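One protein chain omitted, others in place.
Right after this comes chain A.
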């Protein structure tokens, strides 16, 4: 009997917090559906009198959003693929192979994890310029090809693989490739999925660096493209409903993806030994 009121209070508090967290997303969609007059009403209406569903199509047609979203998904997927392979390989080396300088190598990677990535922007920009890779897909992909976070995540996961399994395979004469593919990958599959998802989200959301190294509209990522659209529409007439519509189709693909894969992201972050 004593517990029931406490439980109610807890649920009310949680409903309040959950609603405040998602309300900006709801507000984004509601605002996208309002007419230009209605959106400037005060107090604001909680649901538009006449929802303008065509605002989504209008906004979509005003800028090459399909190109932007393609660019983001394409480069993010390529980056994820490269990062998964090279992070897993180096994690295998630092956990399973013995060689000189192994600890030094890992310390260097550990320090890199702590450094602000922004400190690399000026020289990295010059390097891309020297290789004629500014404003290209290759530049976007190659400059993000290494993930220190990924190396950590895979190292932590590979350390959990039972040593006896790997030793036994080695005794049977298994090659490194077989050990990775037949033993390590199946036992650490969850880490592969979690890292791929987190890295995809981070690269899709990346803004400052891709904006610095792209110049032509056809290479803009969705973040840069949306920001550009915001400046234009914001400056020439405050088309807030259209801006909200454009924000909605930038955000919604990720929210939908998240609903389906949230189990992997949430449990991945907490279970994979990312505890420091």
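As a convention for this text, a contact is a pair of C-beta atoms (placed from the backbone, for glycine too) under 8 Å apart; a residue touches a chain by one contact, two chains touch by 3 or more; residues count from 1.
To be clear about the criterion, contacts and distances are computed from a predicted model.
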item: Options "ABC transporter permease", "Vegetative protein 296", "Anti-sigma factor antagonist" or "Binding-protein-dependent transport system membrane protein": UniProt name of the undisplayed chain; value: "Binding-protein-dependent transport system membrane protein"
item: Residue of A:73, A:134 or A:251 touching the missing chain in the full complex; value: A:251
item: Touch with the omitted chain, as defined above, among A:35, A:120, A:136 or A:156; value: A:120
item: Full-complex contact with the absent chain, from A:31, A:75 or A:188; value: A:31
item: Interface residues of chain A (partner: the chain not displayed); value: 7, 10-11, 13-14, 17-18, 21-22, 24-25, 27-28, 31, 39-44, 85-87, 89-90, 92-93, 97-99, 102, 105, 108-109, 112, 114-124, 126-127, 142-146, 148, 151, 167, 170-171, 173, 176, 201, 204-205, 207-208, 212, 222-223, 226-227, 230, 240, 243-244, 247, 250-251, 254-255, 257-259, 262, 265-266, 269-271, 274-276
